[in-house]
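Before any comments, here is the structure.
Left out: one protein chain. Kept in place: all the others.
Our next item is chain A:
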Amino acid sequence: MNLSASTAASVPLSEKAQQLAQRWGYTLLLLLGCGVLTLLVLAPLYTLLSKSVKNKAGDFVGLENFAQYLGSGAVESALFNSLWVAGLSTVVVVLLAFMAAWALTRTRLPLTGLIRGILVVPILAPSLLSAISLVYLFGNQGVLKSWLFGAEIYGPIGVVLGSCFWTFPHALMILLTAMENADGRHYEAATSLKASPWRIFWTVTVPGARYGLVSAAFVVFTLVITDFGVPKVIGGQFDVLATDIYKQVVGQQRFEMGAVVSVLLLLPALLAFVADRYVQRKQTASFTAQSTPYKPRANKARDWFGALMLLPAVVFILAIIGMAIYASLVTFWPYNLEMSFRNYQFDLMDGGGWGAYINSVQMALGAMVFGTALVFFNAWLMERTPQPSGLKGLFHLLSLLPLAVPGLVLGLSYIFFFNDPNNPLNMIYGSLLILILCTVAHFYAVSHLTAITALKQLDREFEAVGESLKASRWRVLVTVTLPLCLPAILDVALYLFVNAMTTVSAVVFLYGHDSQLASVAVLNMDEAGDIAPAAAMAVLITITCAGAKLVQGLLRFWLDRSTRAWRQGKV
């Protein structure tokens, strides 16, 4: 063998450059991804934080704003109200969701598919829908007003009920995931040790679901304490932190104070985020490859009990949705109960009319397309290309950060960041584009986690095999990775579309004259007293989301059918 010094020395130089370019190319792309997330989340947040320690003129004043806000007295009631309302909603929702999840996973009730479908409907509706529905049910002219025994729905009762409605699916999905992964052997072991069903419930079922319960509680608490739609519509004089931000900023134009309240709101959300991450990490180890999935045995009595457990949630959700639809179709409540589409003539009302709806659909489609592409491309870079581990960690952290930032806080940050005349991106302020960017940022984390999970499930050697077969990573991406990830891509697309249609909290600060949105129109029409059209618009949003879900379902069905051969090994 001839290894002359010349070949050994001269060849590597260009090849080294080539290899470096190849490796650094992917790193640069992921750095770019980090840059995008910094622009969309980190930089606005930083502006917000810095705003909270400056006065109106922009001078640094330390914690003076906080002292002023905390000394005003208003905060104590708002903070206290926020805490107890969120706490109570959490208890109610987690209990109801646990009952429902138990019934769905531990009994053999029929029609579980349909029941599940009904139970997650609230996720397709804007959170305002429940508040409006509650007004029709229990408000001054409500059909069931007498049920409250003289108490007012406008206030904490309404806020708690409304919050329970829209946060229920979030808790249910977490608990279903936690409880579906039960190990059947634990139940067999307990039964063979002669434990009663009651004892099995407390020693096997509940401990098995404990991480799910904790996680669900954190999620619901954060959602309620940072939500502003429900308290805005049905809270009446009942102040909470989230409505206070809105008042400070939109009502009184006191942006510094808005920033202060935002920081206060960020704290519980951050805490919940950290705690939830911790809990999630613990949960992953509980179900292993050796576990055998639990299958409930036939037991009529238990099935009936399960049906009883499902009843409250199903009735509550159907009542709220049903009432909203009914109210939107009644010509003039409560005097003319004839059915008509009069309330759907949005162009006759304030709030943006049908244009707002068109804007919303455009915005949702934009967020869906841009968001899905951005999320998947970045997740692919992080998971399937060679990256320095530090950069991967940094990117992952940036991607999860939006989970800890309430929508209101993000929206306000966007005002501070993009409305700054010195920001070259200032021109997008008030356009549909900023709404798209904000929405993608707002819902980035969950999409990112979905994409990462899907990509992690692929064999880690696909790219290596591809390279040995002289195929670039791009070819492997197009011919293998993307086809295999299509179900997850559809899930992410639907998630972004639905959330973009229903979200209020972040975009309420950001829409401009030409970019009014349907969800914000609900809020504005309600504020203007056009409550029936508000209900109609909320219903329209829900129907649109349901339509999107249907399309996604059909695509999934078609995909499953056409790929069944290679997914399940059957022809």
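Simple rule for what comes next: a residue touches a chain if its C-beta (ideal position, glycine included) is under 8 Å from a C-beta of that chain, and two chains touch if they have at least 3 such contacts; residues count from 1.
The rule is simple: contacts and distances are computed from a predicted model.
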{"item": "Record-based protein name (UniProt) of the chain missing from this complex, from \"Sulfate/thiosulfate import ATP-binding protein CysA\", \"ATP synthase subunit a\", \"Multiple resistance and pH homeostasis protein B\" or \"ATPase\"", "value": "\"Sulfate/thiosulfate import ATP-binding protein CysA\""}
{"item": "From A:57, A:111, A:339 or A:469, residue that would touch the chain that is not displayed", "value": "A:469"}
{"item": "Selected from A:484, A:498 or A:548 as touching the chain missing from the view", "value": "A:484"}
{"item": "Missing-chain contacts mapped onto chain A", "value": "1-3, 7-8, 11-12, 15-16, 18-19, 22, 459, 461-462, 464-472, 475, 479-480, 483-484, 563, 565-571"}
